[in-house]
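Following this message is one structure expressed as C-alpha cells.
Every protein chain of the complex appears in place save one, which is left out.
For reference, chains read A and B in written order, and residue numbers begin at 1 within each chain.
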Amino acid sequence: MIEVKKKYRSKKAAERISLVVIYAILIAISVVWLIPFFMLIVLSFRGEQVGMSSDYLLPKQWSFNNYIKLFTQTKFLRWYANTMIVSVAVTIVQTIIVLMTSYALSRLRFKMRKPLMNIMLILGMFPGFLSMTAVYFVLKEINLTQNLLGLILVFTASSAMQYYICKGFFDTIPKSLDEAARIDGANRHQIFVKIILPLAKPIIIYTILTAFIAPWGEFMFSSFIMLGDPDKFTVAVGMKSWLDNSTLASEYFTVFCAAAVVVSIPITALFIWLQKYYVEGVTGGSVKG
Amino acid sequence: MDDLEYLKKSPWGRFWFKFAAFFKSLPGKLKAFFKAIPKQLKKLWLAFAGIFINIGRAAKYGDWKTRMSFGVMGFGLIARKQFLRGVIYLLFELLFILYMVFFGWKYLAKMGSLGEIARVEEWDDALGAFTYKFYDNSLLILLYSLLTIFIMVAFLYVWYQNVQGNLLSQQLVEVHRKLATAKDDLHSYANENYHKSLLAIPMFGLVVFTILPIFFMVFIAFTNYDKAHMPPNELFAWSGVDNFVTLLGGGVSANSKVFAYTFREVLLWTIVWAFFATFTNYVLGMVVAILINKKGVKFKKLWRTILVITIAVPQFVSLMFMSQLLADQGLVNNLMLKWGWINKAIPFLTDGTVAKITVIIVNMWVGIPYSMLICTGILMNIPADLYESARMDGVGPVRAYLKITLPYMLHVTTPYLITQFIGNLNNFNVIFLLTGGNPSSLDMQYAGKTDLLITWLYKLTVSESQYGIASVIGIFTFVIVAVLSLILYNRSKSVQNEEEFM
Partner (left out) sequence: MKKRLASLFVCVALAVGALAGLTACGGDDSIELTVWGSAAQEQTFMEMAEQFKAANPDKKYKIKFGIGEEDMAYSNVSKDVDAAADVYCYSNDQLVPLLRVGALARIGGGYLDTIKADNSEESVKSGSLAYGTADEKVYGYPFASDNGYFMFYNKGIVSDEQAKTLEGVIKACEDGNKKIGWAIDVPWYTAGWFFAFGGTYSVAYDDKYVETSIDIDFDNENGIKASKAIAKLTQSKAFAGKGTDNNIIATGFTTGQMAVAVTGTWSAQHIKEVLGENYGVCKLPTVTVGEETVQLSSFRGYKLIGVNPHSKNIAEAHKLAAFLSSENMQKVRFEKHMVGPTNKAFAQQISEDETFAALNAQNEFAVEQTSVPSNFWEPLKNYGLNIIDDLLNEDGTGGRIAYGEQLTKMVQLIKGSVSAS
C-alpha cells in the first residue's frame, strides 16, 4: 500500500516537472511570436524620425505623431476605406459562391461532378499571376480597371475553387437528414437553406474570415489593377509605396509601423473573437478520416 | 513484404513504408496515366460522333418546326407553346450574332497573323505635336479571339441542346404526353436541375477569369512576346516551339545556357523549400498543439490566441517588417552588434545558404499557428478511451504518442499535407516580400538563390517582359505540380472514401 502511494507521489512529481517544462516552452514560444509585434507597436510610437537601421528599440521620445501624420497627411484613411469596401463585398460574394459550389459538389449528383472537382483542383495549381495580364485586359474591356469593382470581381470570380474545405465540412453532415426532409416533400433548394445552412455555422464563419482577410494582404493584383492611381489603392499597395521610394522610407518607416498597427487591430480582434468557429470549420472541413 | 510483416512494423515504419511504396509506384502510375490516354481519346471520339448522329436524327425525323429551329433557335418550342424555353434560346442566338458581328469576328479574323500594323506616327501642325494612331494589338487579338472561340463553343453546345430539345418536344407531342410548362421548368431548377442554378455563376466566373487566362498564357508560350515585341507599340507573332528549345538549353543565344542552368537550380530549390516548409510547419505545429492540449496545462486559450495573432496580422505587414528587421544593417543586426554578441553583421537575407535557412524559419513563424490550429481540432477528436485503455496497459506518454497520436494524425491529415505542399511550391508572398529572391548570383539569369519558380516567373514577366519564355516555365511547373498532386489526391483515403460519411 505504501509502495503504491510512493509510486503515485513520484509520478505526480514527474508530472509537475513536465508541466513546468511545458510552461517554459510555451512562454518561450509566446515571446518569439510576440516580439515582432511588440517591436512594431513600440516603433509606431517613436517620435524621432529614425528608421529601421537604428541600434536601439525603445523610442527616445514617445509620441503619437506617427498616428496623427497617418490620418492627416497621408491617404491612409482613403486606402483603409477602399480595402474595407473591397473586403466586405468580397466576403459576401465569396461566401455565397463557396457555399453554393460546395453544396452542389457535396450533395447533388450530376454527370460532370467528379471531372469538375478535378478540374478545379488542377486550376488551383496554375501560378495565378501569369494570368494577370489576361485578367487585366478582360477587365479593361468592360471598363473596370482602376476601379474597386474590378478588384472585387477579380477576388471573387474564381472563388469556386475554394470549395475544398467547405465541401469537406458538408460531407460530414449526415445524409439521412436530407432524406428525411425529402420524404417530407422539401425540394433541394429548401434542404440547402433550411437544413444544411443552419448546421454549417462554423464553416460559414471560417469562409467569411478567410475571405475578409485576403484583400488586406493581397498586393500583386491590387497594384496592377489600380495602376498608379493612389486614390484607389488598398492598404497593402499604399503602404508598400512608402517603402518603395527609399528617400521616403526613412521618413515613413515609423508611419508604416503605425499603419500596420491600425490595420492589424480590427482583424486581430475579429479573429480572436471568432477563433472557436475558425478551428471548428477548418478541422471539420480540411480533414476527415 | 506480406501483410504480417507490415503489421509488425512500428507506426513510423508503416508510414515510411507507405511513403516509399508511393514513390516506387510513381513511374508505374505515370505510365498507366499516359497509357489511359488513347482509351480516353477513343471515348471522347465516340461521344463526339454521337453528337453528329443525334443531329442527323433530328434532321431526319424532325417535322418542319423542329427543322426550322436549326436556323431559328427555339422556333419549335415557341410553336409548341413552350415560350420560356423558346424565347431564351432565341435571345441567346440573337446575342451571339450581335457579339460575332460587332466584336468577335474582327479579332478572330486576325488570329492567324496576330495583326499587321501596330501604330503610325504623324506630325499634326494644328496641334503642334506628333500624334499617334494605334491599330492592331496582338495581345488583344489573341485574348479576344480565344474569348470568341470560347463563346462559339458555348454557342454550339446550346445550339445542340436546342436541336435535341426541339426534337424531344416534338416526340412527346406525338405520343400525346404533356409538355413541361414554364412553371415546371422553373421548379426543376430548385430540384433535379438545382446544381445548374447553384453552379451557373461560380462556373461563369471561373471560365472568364481563370480558364480563359490560362489558355491565353498557354498560347503565349508559342509566340515571341518579349520586350522587343510589346503591344501596342509592336506586334508579336507565332514562333512555334522556340521558347521551349531555349529553356531546355538548345537556344542560340549566349545566355541560354545560363538560362537552362537557372531553371534547374530554381526548380531544385523550389522542391527542397516546399518539402522543408511543409514538414517543419506540420511537425512543430503538432508539437505545439500537443503541449497546449496536455492535461493540466492552464490558459489554453491564451496560448492559442497568442499564436493566432500572426494569422490575423496581414502577411505583407509582418513579412515586410521582418525583411527590414533582418537586413544587414537592420535593427536585429545593429542591436546584436551593439551588445557585442557578434562582430560582423549576420547575412540573414544576403548569403545564399543563410537566406535559405532564414526563409524556412520565418515561414515557420508564419505557418506554425495554422498547423497548430488544425492539429488542435483533430487532437480533440481522438477518442479519449484510446488513451485511457493505453494507460491501463501501462503505456507511457511517449509510447502513447507514437502508438496512438502520430498514426492517427498522419492518417487524418494527409490531404491537408498535400495541399500545404502544393501551396508551398507556389508560395509567392514569403519569398517575394522577405528576400525578393535574393541574393542573386553571376551564375543565374534574373534569379537569386532563394527564388522559387513562381517568383522567378514574376521577375521574368513584370521586370524583364519575357512573356513567351515565362509562359513555358509556367506550363512546365503547372504540368509537374498538376500530375503529382492529382495522383496524390486520388490515392489519399479521404477522397476515395468520399461517400463514407453520407
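Methods note: contacts are C-beta pairs under 8 Å (C-beta built on N, C-alpha and C of every residue); 3 or more make two chains touch, one makes a residue touch a chain.
Bear in mind that the values here come from a model prediction, so they are computed numbers and not experimental data.
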item: Which residue of B:Ile88, B:Val218, B:Val258 or B:Leu386 touches the chain not shown here; value: B:Val258
item: Among B:Gly249, B:Pro397, B:Gly423 or B:Pro439, the residue in touch with the chain that has been omitted; value: B:Pro439
item: Contact partner of the left-out chain, one of B:Leu127, B:Val175 or B:Val398; value: B:Leu127
item: Absent chain, residues of chain A that touch it; value: 48-55, 89, 92-93, 96, 136, 140, 142-147, 149, 153, 189, 192-193, 197, 224, 227-231, 241-242, 244-251, 253
item: Interface with the unshown chain - residue positions in chain B; value: 118-119, 121, 123-125, 127-132, 134, 201, 224, 226-230, 232-234, 252-256, 258, 327-330, 345, 347, 350-351, 439-443, 445-446, 462-463, 465
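Basically, only the chains that are shown with their structure count from here on.
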item: Parts of chain B lying in touch with chain A, wherever the complex brings them together; value: 139-140, 143-144, 147, 187, 190-192, 194-195, 197-199, 201-203, 205-206, 208-214, 216-217, 288, 291-292, 294, 296-297, 303-318, 320-322, 324-325, 327, 329-331, 334-335, 337-338, 365, 369, 373-374, 376-378, 381, 408, 411-413, 415-416, 419, 422, 425-426, 428-429, 433, 453-454, 457-458, 461, 467, 470-471, 474, 477-478, 481-482, 485-486, 489, 493-494, 498, 501-502
item: Residue numbers on chain A that touch chain B, as the complex places them; value: 15, 19, 22-23, 25-26, 29-30, 32-34, 36-37, 39-40, 52-57, 97, 100-101, 103-104, 108, 110, 113, 116, 118, 120-135, 137-138, 141, 153-154, 156-161, 164, 168, 171-172, 174-175, 187-190, 192, 213, 216-217, 219-220, 235-236, 239-240, 243, 253, 257, 260, 263-264, 267-268, 270-272, 275, 278-280, 282-284, 286-289
